[in-house]
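Take a look at this one; I'll ask things after.
The other protein chains are all here in position, but one chain of the complex has been omitted.
And then chain A:
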């Protein structure tokens, strides 16, 4: 790794950091309710004093491993560890009950590894061409890419689209707090000095994801004991078993990577899409939902492939593709690095280090998963009464450490409390967070575009690339409306047939 300017001690440290991230990610992913976001948020303060490459890889290893970890509780308990592991539950739990949990976990681990490797290959191959393509884009296109992300997350992340859109608007409003970059005017600070630089991203993310999740856990039974069978957890797959699931793994990998690249869609939606496509193209459709290995392989490959996919717009455009990559963007910014089209030329050692390290995170996930999955399955028996105080304390420390500010801790607590109630009313927190992250990108580029065009909105439709992105946004909105109408129609039909029978 000479081109990365790393000596043997650095390499050993790098591997240690990746293994730590993998361990924490798998641990957090396997615990229902905690998941990738909380794990990344908890680890973020530890990265402040690290070298940028180590910091980013620690968080990426956590993200990657948490996506697999989510399947552990899906399969062994029938409770998804992460939202992306919900599709895995469809066939993971039946296979675990009818055959063995170890077999189901082995399909999940192998597919996650394949998906992770595929995502890494696509990231490595497409980053440079995409960055040079991004250099041709200007303010109108960046504004529209941001809007595409909002359209994606707004449409897919909530049962109630209107409330999801309200969450998007609230996130954008929150992002306008603080000093205006163009004029220096103070906006919506209400006289608080702590708000002059805007709401601290770490405080916002910790509040709405970690604190709200803690309150949700308290609202359930804190001392509930989960029983996990200790037998049949050997994670092993034979070659014929592996080849049998090669097709759904391929489907999952491709779907996950593509959906990961589109800002706002994320691993949750991509795993469901992959599941649906794998089912449609399978020769054994009837086995889906009854413990089909294909039904585990497709979504698991997809949610890990989407990690690499989501990194592509983050690294090359500076636009995060998911809430988790938004936190990783925060880690870049904390280290004084702004991802975007020029990051490959300005920070080659870091960028190529991320590519190499990202492959290593997948390898680490496979090895750790192979050895420690039975142990992680046992970890599920830790009651929430022990986990909640630990996560709460780490969240408070994490927020304080970001800027040594207790004001930020208060912000996180207030936002967490609000988010807890808003989640109960079906508002969408991922929509809020992504809008908060994308808000400044959209606002500054819309204003820059209007300055370029002397206030004419035609700039968004007269440029070829803008037009293409605008068409994508329109298509996404149309698909959402059609899907919603179809769902309403189906519900009405099933209700009326229920009444008549």
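In this text, a residue touches a chain if its C-beta (ideal position, glycine included) is under 8 Å from a C-beta of that chain, and two chains touch if they have at least 3 such contacts; residues count from 1.
One rule holds for everything that comes next: contacts and distances are computed from a predicted model.
Within the choices "Two component transcriptional regulator, LuxR family", "Tripartite tricarboxylate transporter TctB family protein", "3-hydroxylacyl-ACP dehydratase" or "Lactate utilization protein", the name that UniProt assigns to the complex's undisplayed chain is "Tripartite tricarboxylate transporter TctB family protein". Here one chain is not drawn; of A:392, A:419, A:434 or A:470, the residue touching it is A:392. Check A:133, A:410 or A:465 against the missing chain and you find that the one touching it is A:410. If you put the hidden chain back, the residue from A:100, A:287 or A:401 that touches it is A:401.
Residue A:223 is the one among A:136, A:193 or A:223 that touches the chain missing from this view. Counting the whole complex, the residues of chain A in touch with the unshown chain are 45-46, 48-49, 160, 162-163, 165-166, 169-170, 172-173, 176, 180, 182-183, 185, 187-188, 214-215, 218-223, 385-386, 388-390, 392-393, 396-397, 400-401, 404, 406, 409-410, 413, 417, 421-422, 424-425, 427, 443, 446-447, 450-451, 455.
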